[in-house]
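Only one protein chain is missing; all other protein chains are in place.
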Amino acid sequence: MTVPSVAGKREEEIANPLFEYLLRLGDDRLVLGHRMSEWCGHGPILEEDIAMANIALDLVGQGSSLLQLAGVTEGAGRDEDALAYFRGEPEFRNAQLVELPKGDFAFTMVRQFLFDAYSVLQLDALQKSTFAQLAGLASKALKEDSYHLRHSSDWVLRLGDGTEESHARAQTALDELWRFTGELFESDAVDEAVRDKGIVVDQAAIQSRWQQVVADVTRRATLTLPTAGAAATGGRRGRHTEFLGHMLAEMQIVARSHPGAKW
Amino acid sequence: MEPLPTPPIPADDPALVAAFEARIAAGESIEPKDWMPERYRRQLTRMMSQHAHSEIVGMLPEGNWITRAPSLRRKMCLIAKVQDEAGHGLYIYCGTETLGVDRHDLVQQLLDGTAKYSSIFNYPTLTWADIGCIGWLVDGAAIVNQTVLAKASYGPYARAMVRICKEENFHKRQGYEIVATLASGTPAQKAMVQDALNRWWWPSLMMFGPSDKESPNSAELLKWRVKRKTNDELRQRFVNLTVPQAQAVGLSFPDPDLRYDAASEDWKFGAIDWDEFFAVIKGNGPCNHERLAARRKAHDDGLWVREAAMAYAAKHTARNTEAA
Partner (left out) sequence: MADTQLPLWEVFTQAGHGAPHEHAGSVHAADAEQAMQNARDVYARRGEAVSLWVVPSSAIIASAPGDAGPFFDPGNDKAYRHPQFYKVPRGVKVF
């Protein structure tokens, strides 16, 4: 009698690396934009409500454009809304850093800074890619994210070198966020595969420059860089924190309650 | 909470008042450093700050649906709309500050319950369709009010209103587009938007305020060209604009008395429940507590951030001075 096999593959083979890659880019920005949008109407001062809405809008817009391009690349008829509202957590490809709840204003700004510092370096490489549509999106996004970096690094300075309370909150945020930063610089078979499409992002080189920028801003902010511990990982393969499920449940509820409807 | 009694206003020199009223009658703009009756200054401060508070509180019922917007385009449009409302509040607060009051004090008045804001924002947004109705009806009503304010006698207010009117039209069109899409959608979507209209219609009519016979400030504000039309005139204009828009998408109104009167070319409507309006104004509407609680929390949670910004600026000015 033969026993039916239950053994499977350790990891799924990736059918369409370019699609996967675009999901990573798009999901990072959609999820981060969604988290930033949670501040609307609750910011510490009116001008900051406007500033944070601006960042949220830019990021959701970038996410939308990237997911639209991903859908076209996949070629299965899924547009950006189908991808945003009808995938479950295991299919999302964002880094865990961006899905964490917004926390207090220090947590939001430190997280934004850590992401922005990475994003501008990544987008600068992407705008040189020979994949024209992506290069175009990256170039526009780079302008927006450069502005975001100016804003977020400014706040890291103000909070770190502000009052005792703001310093403590900024340091706590940095300490909590640090283990999620490593994932931004991972490189795997997908990154390798998209080189053939002219998408070349040297993650190691970017990490090195990112470390310099972050070290410089945190020093000027009188903050202490945490020591590297075990890095969180898994987001690029659909393994997320418990937070993403709650976020998507909220984000997707109306769309999923009326499948096929137009909005 | 009862408002603090306002100190008596000193009597103004009649010659100055006459000159001032002649300027207004001639259609001149009054600017911050111009002489103005103390009562004009106070009425404008009250009117403008109430308007600004309304924009800020108005961010909350709509902000409630940002995280659940059912498409990326709707999500972006809604974030942009709420951002615009913050901007409108900001323009008007800045205009109010030209009358000699600090925004900190205005914010305190809102948070301690002494200042009023538009009653409409004390209603809950219960479905996505409510977002469409707010853009269509509430922004629609605001536009009817605001277009006339763009010619208000006080310069900073009029200029803020010109900026606001430019941005407001996009809000109303967005709202109506949502309503039209839902009304021609699935049966569930159509039921959702009809239900939302049923809940938002009467509160929208109440936005224009009670009949001018009951409104103590109206006559003076009309004379000073801060108010240009009566509440009833504006309300009727709004109804006349809006009824055909609903008909065009197959929606009905929760008003058995609504009928077209050919003689006046007006859509006549039923009696408004002013008891509800006054209850909401007094603080007993469905969401008054939640709206103020949310604003208080944002303000209180933001204290350490504002302090940090000031502390950092002080340190760096000091450093720059030392280095110089």
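Which chain is which? They are A and B, in the order written, and residues in each are numbered from 1.
Everything that follows uses one rule, which is that contacts are C-beta pairs under 8 Å (C-beta built on N, C-alpha and C of every residue); 3 or more make two chains touch, one makes a residue touch a chain.
Since we're looking at a predicted model, the values are computed, not measured.
Undergrad: Among A:54, A:96 or A:241, exactly one should touch the missing chain; which is it?
TA: A:54
Undergrad: Write down which of B:13, B:34 or B:273 is the residue touching the left-out chain.
TA: B:34
Undergrad: Out of B:39, B:103 or B:116, which is the one that touches the chain we can't see?
TA: The one listed residue touching the chain not shown is B:103.
Undergrad: Considering the entire assembly, which residues of chain B contact the chain that has been omitted?
TA: 31, 33-35, 87, 90-91, 94-95, 97, 102-104, 107, 159-160, 163, 303, 306-307, 309-313, 316-317
Undergrad: What residues on chain A make contact with the chain left out of this view?
TA: Output for chain A: 45-47, 50-51, 54, 150-151, 154, 158.
Everything below uses one rule, namely that only the chains that are shown with their structure count from here on.
Undergrad: Provide the C-alpha centroid distance between chain A and chain B, rounded to the nearest whole angstrom.
TA: For chain A versus chain B, the centre distance works out to 36 Å.
Undergrad: Spell out the residues on chain B that touch chain A in their complex, using ranges where they run on.
TA: 56, 59-60, 63, 66-76, 79-80, 82-83, 86-87, 89-90, 93, 128, 178, 181, 185-186, 188-189, 294, 297-298, 301-309, 311-312, 315
Undergrad: For a test of understanding, state which residues of chain A touch chain B in their complex under the given definition.
TA: 30, 34, 37-38, 40-50, 53-54, 56-57, 60-61, 63-64, 67, 80-81, 84-85, 104-105, 157-159, 161-163, 165-166, 169, 250-251, 253-255, 258, 260-263
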